[in-house]
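Next up is a structure, given as C-alpha cells.
Note that one protein chain is taken out, while the other chains of the complex remain in position.
Then we have subunit A:
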C-alpha cells in the first residue's frame, strides 16, 4: 500500500471535535427516576465541549426510552439491554481498532435485523474519523441510517467529511461526498450544494460521478435548490466520460426531466458514448432519449404504416370508425411531403441496436421499447428475437417481458408470429406466466395458425391448474370471436366442456358460450336448451347468471323451457347470489312480456320476493320493473315500450385483450405494467407535426482545423478500437469525430489509469512537440496565429498559445510589479531560458483562461532565434479554478523539456468593479461556510492606505471597491473559469491589529487567498 493512497493519513482527528471526554468513567449518566434508562446522555459534555444548543439534548433525551412506569421485571430487562449497549459503548470508546470493529459489526447486524440502535449515536459518531477503514465504513453505514433521526448530533461529523472533500485521494473525496450527501439533514443543504458544485468540476471522473449521484439526494432534501442543481446538471451533461453519463442522466430524470433543451447539445455525444456506458446507465439514457426523440423528430411511420395498421384492424372485424379515421388520416398524409428521417434519429436507432445483445434484460427491454416507439415499422422486427431470448430468463423477467410482448403483439402481430412456438406453455410454468403466454398466443392467432393454436389449447384444457384452464377457455372464446372461420369448432369444443366434471371449467365455458351465442342465437337453440338443464347442477353464480340471461334473451327460441326455469329459480330465489337474483328478475320481466299467460303469477311472486330483499339494488330493480311492465292506471307511456326496452337487439360483446391500448404508456415502464400512472411517470409525448429545428443539436466546433491533430486524453471508449476505421457516423459532426481520431493513433487505453497530474503531461506531450517546433520556425513573424490547442478532456484544462511579439499589456494592475517566475533555467535548458509571468490581462482567445506571458530567451544557438534575443508569447491556461499545476512539454528540435506552471491562487481571478452596495449584497449571500476570517498584525511599513492596497493587489488580481469607512478596504474579483465571486475585506483596527475576511463560494480558493494576502502584508 503506497502511503499516498493510505487514506488514514489524511483523516486526522486532531481538529475535529472528537468527544474523547465521553468515555463512560468520566461522564455522569443521566439517571431517570424509577427504572434505568437504556441510554445515558452526557449532558454536561454535550453542552460544554460541543457548543450545541439545548435542542440537541432534547433530541437525545427523546431518543432514549424513558419509561417511568415500569414494572420491576421490565426494569431488570432494560438494565440488561442497557448493559449490552453499555458494553458496545465501551468497546467503541476503547483504543483498540479491533474492539471498535467488533462493536460496529454488532451494531450493523442490529440495523440489518431492523433493531433500533439509535441510542448509540453519540458513541458511534465520534468514530467517524477512525483510522481503520472498515470501522469508518461501518460508521458511515450507521450514520446514513440514523442521521435523519438525530440531526444535531449528526452535524458533528460534517467537518470530517468536509476535510475529506479536499483529500488528494479521489476515493476519499468521493466517499466523503457520498456520505455527506446521504445524511438527510436539511441544515447542511448549503454545504452539500457547495460540495456538489466543487465535485462537479473535480478532475477525477469518479468524483464527478459521485457528484451526479448526490444531485437527486439534495433535490429530495430541498427542492428549492432546483435552479442551482440544474446548472450543475448542465455542466455534468457536457462531461465526456462514460462513467459520468449514466449518473447525470439519472439526475436529470429525477430533477428536471422537463428541461429537454439541456439535452440538445449533448444528444449526439450521448448516442455515441452509449455503448460504453455501464449497463444501468444505458437503461436510463435510452429511456430518456426515447422521450427526447418523440419531441424532436417526426414519426417515421406517418406515411405507410397507418394504412397497413388499419388493414390489420379491419382483420379483427373492428368498427368502421377506425377505417374512416385512417382514411381521413391517409388523405391528409398524402398532402404532406415525403418523409426523410433525421440523421440524428437514425444515429439513435443505429447506436442502440447492438445493445439488444446485452446480457442485461433491462437494457434489452429499454432498446426494445425504443425501437417500438421510434423505429420505422419495417425495422421494429429486430427486437422480437431479443425479447424472445429473455423468455429463457428468470420467471420475474419473463413476467415483465411477456406483459410488454402482449402489448406489442396487438399492434405489431407479424413481429412475433415466427416465434409462436416460444410462447407454448409448459406445465412447469408458474400460473401467472401461463396466463400471459396465453394472452400472447391469442393475440398472435390468425387464420393460418389458428388450427395449431387450438390444438395446443386443447391440451391446456386438460391441465391440473384450474385457473389456467379457465383462462384457456376465455382465450378460446376470443379466438372464436376474432376468427369467424373457427367459431363453430370452438363453440362445439366449449359445449363439450359443459359436461366436464370440474365446475369451474363448466362455469367458465358457460360464460364464454353466452358471449359466442349472442353472435348467432337462432342456430343454437339446442345449446341453450342444454345449458338450461345445467341450472340444476351448476353453482357458480356468474355461470348461473349467464344461463339465465341467455334464456331470458332468447326465450322465444326455447318457449317451453323458459317458464320452467323461472319456476325453479323462483323457488330458490332467496338463496341465490345477488347477480343471479338480478338475472332472475330480468328473466321474469322478459317472460312476462313474451309469455304473460304462463308466467304472470311467477313474475309477481319473484317481484314480491325481491321487494323485501336485503340488497337495495335488487329492491330498486324490482320496483322499477314492476312499474315498467305491469300496467296500472298510473303507469305512463313507457309501458308501451317495455318490450322494446327489454328485448331490443343487443350487439354482441367484443372480446378484446386487456392489453389493448396499453401502448400509450411507454413500454417497459412500471406504469405500463400496472396499467396506471405511477408516481413520477413521464408521459411519452406524441410525435410533433412539424419537426423542431434540428440545428439545436449541432455542437459548435471550437478550435481550428488543426483540431484533428489533437490528442485527447479522453477515457477511450472500449469498443472504439474496433470502430476506429468506421470513423464518425454520418450525422455526428466533426465535434464528435475525435473518437475515431484518437483510436487511429493506436493508443490503446487498456491499462492506463486516469490519475491526475502526471498523465496530463503525457497527454499533451506529442501535440505540443509538433507545434512547438513550428513555433520555433515561425518565430518573429509577428503574425498571430493560433498555435496550439492541447486539450485534456479529463481535466477540462485548455491551453491555448498565441504567438506574437511581446506587446505591452493594454491593461496593467493598478499597483504592484508583475512578478516573473522561472519556467526553464538557462542551465537546464541548455542555453534556452524561459520565464513566465501572469500578465493579468484577459486572455483574448477565451475569457475563461488565465493569460500567462512566456518569455523565451536564447543564450546559445537556436535557428529561429538570434542569440541573446528574446521572444515572448502569451498562452492561455484554464486552471479550472484550482492551483493544480499545468504540466506540459516544451520542445525544441533537439530536446524536450518537461515544465509545469503552478499558479498562485491570486492569479486565478480577474478584478470586477462593483459599488459598495453591490458588494454588501453579494457579501451577504456568501456567509457561513463561504466566509473565512483571519486576524493579523500589520507590520510597520504596511500601515498606509497605499501600502495595503499595493500589497493586496500584488498578491491577488483583484479590483478595489470604494468604501465609506476609511479604515476598511474592499476588493472584489471573479474566478476566471467559473466566474464565482471573491470578496476581500480588510478591516484595520487601532494599532497594528487588522482583520481579513474573504467571502467566496470556492472555499479552497478563499482559504489559500487569505494565506497569501497575509503573507504579502507581513512582508
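Before moving on, here are some points about what is shown:
The working rule: a residue touches a chain if its C-beta (ideal position, glycine included) is under 8 Å from a C-beta of that chain, and two chains touch if they have at least 3 such contacts; residues count from 1.
Keep in mind that, in the parts below, contacts and distances are computed from a predicted model.
Selecting from "tRNA (adenine(58)-N(1))-methyltransferase", "Adaptor related protein complex 3 subunit mu 2", "Exostosin-2" or "Adrenocorticotropic hormone receptor", the unshown chain of this assembly corresponds to "Adaptor related protein complex 3 subunit mu 2" (UniProt protein name). Touching the chain that is not shown, out of A:92, A:123, A:138 or A:255: A:138 (per the contact rule at the top). Screening A:194, A:237 or A:250 against the full complex identifies A:250 as the residue touching the chain left out. Touch with the chain that is not drawn comes from one residue among A:94, A:422 or A:855, which is A:422.
Check A:159, A:682 or A:855 against the missing chain and you find that the one touching it is A:682. Where subunit A meets the omitted chain, the residues involved are 1, 5-7, 97-98, 101, 105, 108-109, 111-114, 132-134, 137-138, 140-141, 145, 148, 170-171, 174, 178, 181-182, 184, 204-206, 210, 213-214, 216-217, 220, 243, 247, 250, 275-276, 278-280, 283, 287, 354, 357-362, 364-366, 385-386, 388-389, 392, 394-397, 399-401, 418, 421-422, 424, 426-428, 430-432, 456, 459, 462-464, 500-502, 668-671, 673-674, 676, 678-682, 715-719, 721-723, 726, 749-754.
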